[in-house]
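Presented below is the structure to which this report refers.
The complex appears here without one of its protein chains, the remainder shown in place.
Lettered A and B in written order, each chain numbered from 1.
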Amino acid sequence: MSAAPWRRSMNGGLRGPTAAGAAPPLAAVVVTSQGKPDVRGAAGDAPAGFRRSWQHLRAHHVLVGVLLLVLPFVATPFMTFQVAAQSLVLGLIALSLTFLGGYGGMVSLAQMSVAGMAGYAVAILGVSSTEVSLGWPWWLAVPFAVLIATACATVIGWLSVRTEGIYTIMITLAFGVAFYYLVLQNYTVFNGFQGFQKVYPPQLLGIDWRDPRPFYFLSLFWALAGYLAVKWLVRTPFGVALQGVRDNPRRMAALGFHVVAHRVAAYAVAGAIAAVGGVLLVWYNGLISPGSVNTGWQINILVIAVLGGMRHPIGAFLGAAVFVLLQTFAIDVIDRERFNLVIGVVFLAIVLFSPDGLLGLWAKLRSRFGPNRTVIPPPTRH
Amino acid sequence: MRLTKRIWMRSMIGAAAAMAVGGAAWAQGAPIKIGVLATLEGPFAAGGADGMRGAELAIKQRGGMVAGRKIEMVKASSNANPDVAVNAVRKLVEQDKVDIVVGPLSGGEGIAVKDYSKTQPNMTFINGGSGAQATTLVNPSPNFFRFNTEGAQWMVGLGKAAIDKGYKRVMVIAEDYAFPYSQVQGFMAEYCKLGGKVPVKAWVPLGGKDYSSVIARIPNNVDALLVVLGGADAVNFLNQYEAAGGDKPMMGGSITVSQDVLNYRGKRRDSLVGTMSAGPYADSFDGAEWKAFVADYQKNFPVSAGGYPSPSLFALVYYTNMKAALDGLDAVKGDLSGGQAKYREALSKMELKMPTGTVKLDANRQAIGSTFVTEVVKDAKGELTTRVLRKVDNVDQLLGMKKEDFQIGSRDVPACP
Partner (left out) sequence: MRWDARAWAWLLIGGPIALFSLWAIVDNTRLYFVTLLNGLTLASLYFIVASGFTLVFGLMRNVNLAHGSLYLLGGYVGFYVAERTGWWVLAIAAGFLAAAIAGLLIQVLILRRMQGEDLRQTMVTIGLSIVIADLLLWAFTAQVHQMEAPQWLQGPIRNLPLIKAYSAYRLSLLVFGVAIGVFLWWLLTRTTVGAMIRAGVDDRQMLAASGVNVNLVFAVTFMLGAGLAGLGGVIGAVELSMVPGEDTRLLLASLIVVIVGGMGSVVGAALGAVILGLAETYGLAYAPTYSVVFTFVILILVLAFRPRGILGRPA
């Protein structure tokens, strides 16, 4: 699909104050004599970049950081574990989709399947209550699991990216369902319908890492790592080139960039993030079964990413928090039978009226009621 | 950022309030909170709703009180996925602070909840409707009780009935997952021992509706088909089988000979007469307690209010388990102190009178109960209905085998080609 309609379609939801004065990311980049964009100004050599990040630290960053650290000591174990930790884990998986969709322009419905692959790998290679498990120690099983899932994500990426953007949703959906049927029908490796039970994190340093507080901090650590990694990655030459590929693949190819390689690499990175999320998810649930990777969950991750907004990595975690809260407390408020309807209507409303999700709503509110300034950095398309 | 913070503040306030309310329940004379988990979402929603009705009936029969304390029922919902079920149970236990949990409904959920129960040793978990064999046979939990019989136990008696009818070779057609495995095992354990042969087992992938290939594979030299499909799928199968020109008699699993099958209007309707099946109850059973149970259900949940004309399997099992929970509370006079140890001891030793007969627990806290072998007959009006051929009592989970010889049902276990 050609560049102009794509940009139009992505800018369609951004009409208004945020679009004004917003320059596309590439325009901010200086082209050096070799013809390759020079981004040294953006990420810089280490000390300059580090100094720059400190300058970007604002009051609200510190406040949120303190709140996150203090939360497990103030809230009940239930809230810490089932609400906060689950949001962080689901947010991490949705982050992979936000990265892939927001910065890479490829919306993949297979992220939950990749997370499921990592989860299944941990269950199969590591310790569980099922005979099929191999019983490797966790420091062997987990890295292998992440590696396997990332490799599979790369293959899925390679198979999906050689066609146009809109095919990606279909093809990844098909892959996700393929994986579901594979784990459902196969008993020798995946233990079929039963799945694996009692897949727990290890007891390390005298702490049971599945207790609410340790697990929360574990998820917080990895969520933060993923978030910072994505934020850093999109400012590197690779990240900027990826965004260029998203905006105008033909032009990037003409400039000498290998479009397919960039896309496949993006899938690999997203796969790694989703894989880490998948390991945490299987540890959170303590089990994995075909029901964890079914079509419902594939769509749920998309809902989470869109709910929060694909313009910034924090959207994934925002969407996850709202989703988990809805899921946990909806039964106290509405007839639980209609939960899917509620989620569907919310998703539809977001896509119809605020395609940038909650972050977009937030931006509109700020620009409407906040002081007059360009508060938003150049918007990243979804 | 502020949006997230606002959500957290509100949820923390909510959590604090919930804790305050929950704390009060530990006082004596205070209401007993019983959490009930059923599949209220997704394709099993209708069954889950009837399960809730069964649990409510047990509470209503006691006037909402047990041992001088009021009963508070807290509902939770899942969608047959184990991870959702564990989240729901965790909310019941840690957030809603219930005293006893009754549930879940489906097999896979049962195993997950059993594993969770091991992390909450001071809480008592009673099954709802889940019928997986592994729940009480593999790594059983000391505080997970199941007062309903499971899938394999439901088919005891059918094997002998098949041999008596002269079916020497039977082909099995069933869906490819745990529940049909257990049903087939319950049938074959007896059938093979009495000399029957099962040359072919056709496992249909879950959710598949196209039985044409399976029908094409039916060999000519089998005497009957054992069809373990849901009632409506069985009608679909019958249609396709009839359309393909088949004419072998059929035997059904516990959920196969349902109202859908009995209302079948196809050309092979008459050939359905004589179809045998087995299960934990029979609509036409004329035991006094069963009739009283059905009448009670119909009075409290008339069809106009959403109930079924006759209680379904789910209503019965949830009723059984909830009644057991309440009878146990009666036995210890509502005393749940000391980590509920006395309560659990009382539950393990109880012998209950249920609508379908006596129920007591084995060493793994699994029910030993009764099974009904039924047959389809034509009544005076020409309608199809079932009658009880035989009632088998004291059916245990090991199906009469020794522990060393017993293996949980799977695609190839048991086998007697």
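Throughout what follows, contacts are C-beta pairs under 8 Å (C-beta built on N, C-alpha and C of every residue); 3 or more make two chains touch, one makes a residue touch a chain.
Note that this is a predicted model, so its numbers are computed, not measured.
Touch with the chain that is not drawn comes from one residue among B:A244, B:A292, B:M401 or B:A415, which is B:A244. The omitted chain makes contact with just one of the residues B:G64, B:P142, B:P205 or B:G400: B:P205. When the omitted chain is restored, the residue from A:V62, A:M170 or A:L204 that touches it is A:M170. Mapped onto chain A, the interface with the missing chain covers residues 1, 5, 8-10, 12-13, 107, 159-160, 162-167, 169-171, 173-175, 177-178, 181-182, 185-186, 295, 299, 302, 306, 337-338, 340-341, 343-345, 347-348, 351-352, 355, 382. Although one chain is not shown, part of chain B still touches it, namely residues 42-46, 176, 202-205, 207-210, 212-214, 216-217, 230-233, 235-236, 239-240, 242-245, 260, 265-267.
The criterion applied here is as follows: only the chains that are shown with their structure count from here on.
Chain contact summary for the complex, chain A toward chain B: residues 60-61, 63-64, 67, 71, 74-79, 81-83, 86, 129, 181, 184-185, 187, 192-195, 197-198, 285-287, 289, 291-292, 294, 296, 314, 317-318, 321-322, 325, 327-329, 331, 336-337, 339-340, 358, 362. In the complex of the two chains, the chain B residues touching chain A come out as 1-5, 7-8, 11-12, 14-16, 18-19, 40-41, 45, 49, 75-77, 79-84, 86-87, 90-91, 94-95, 108, 111-112, 115-116, 134, 138-139, 176-178, 205-206, 410-411.
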